[in-house]
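Note that one protein chain is taken out, while the other chains of the complex remain in position.
Now for chain A:
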Amino acid sequence: MNVEVTPLPGIGVRKDFALRNGRRIGVVTHRDGKIELIVSKSDDPDACLAELPLTAEEAGALANLLGAPQLVAQLREEHRDLPGIHTRQLPVGPPFDGRTLGDTALRTRTGVSVVAVMRAGQVHPSPTPDFTLTAGDLMVTVGTSEGLDNAIKILKRGG
């Protein structure tokens, strides 16, 4: 992927790339750290359809949504030969904001393994029980479908 980096003097930097259909997508990072998501118009590739200002948290959440499915798909591919084993992404709810992975006791209670935690588009692989969770994190988990269903309930209820 060829990401074009264009300085915007006095404002910041634009980073974008062309999609397969010719439209551009990217971000404008302001000097003061503000981020805007940009998508080009279909009939005029020079212009922007939208410039959406994002907070750091919003940008992180969006990056998770875009990045996690890819990781899940990859893991699913690897477990394809093992019937009964599923890979899913589970959102961390407010009850576990600031608490550790060990506090959830997912493995003991549901048999589900947390393979990775996605945060702000970054993959934190093989988190240890003392890994501190934040609301908005996505857990990439492997387990039976029953175990995964229970894990979702635990993460939502907080215990």
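Methods note: contacts are C-beta pairs under 8 Å (C-beta built on N, C-alpha and C of every residue); 3 or more make two chains touch, one makes a residue touch a chain; residues count from 1.
By our rule, contacts and distances are computed from a predicted model.
Taken from the listed names "Cation:proton antiporter", "Phosphate transport system permease protein PstA", "Sarcosine oxidase subunit delta" or "ATP synthase subunit c", the protein name that UniProt assigns to the chain not shown is "Cation:proton antiporter". Only one of A:Leu8, A:Leu66 or A:Ala105 touches the absent chain when the whole complex is considered: A:Leu8.
Listed here are the chain A residues that touch the chain not shown: 4, 6-11, 14, 16, 18, 22, 24, 26, 28, 31-32, 36, 38, 40, 43-48, 50-51.
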